[in-house]
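Read the structure below first, then the notes.
For this depiction, one protein chain was excluded, whereas all remaining protein chains were kept in their positions.
Right, chain A next:
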């Protein structure tokens, strides 16, 4: 199972902090996963409508949407960070 996490306004919009999902058939990278999530419509389509506003981490390391994904990976979606 993929472990998907959402932070900050993404979590607020979706009303959940994460979910588990079997690796979708034909999904080889983050971009493929985003396409699957967007296809749900509603808030999922809305939050991924502007990918430039979203950052991604695969297994707790910053990644690009071209990064490969595999079953059991942890994929996190979040806005640009604002700590400090």
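The definition used in the following text is that a contact is a pair of C-beta atoms (placed from the backbone, for glycine too) under 8 Å apart; a residue touches a chain by one contact, two chains touch by 3 or more; residues count from 1.
To be clear about the criterion, contacts and distances are computed from a predicted model.
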Q. The complex has one chain missing from view, so what does its UniProt entry call it, picking from "Molybdopterin synthase catalytic subunit", "Sarcosine oxidase subunit delta", "RNA polymerase sigma factor" or "Phosphatidate cytidylyltransferase"?
A. "Molybdopterin synthase catalytic subunit"
Q | Absent chain, residues of chain A that touch it | A | 5, 7-9, 57, 60-62, 76, 78-84
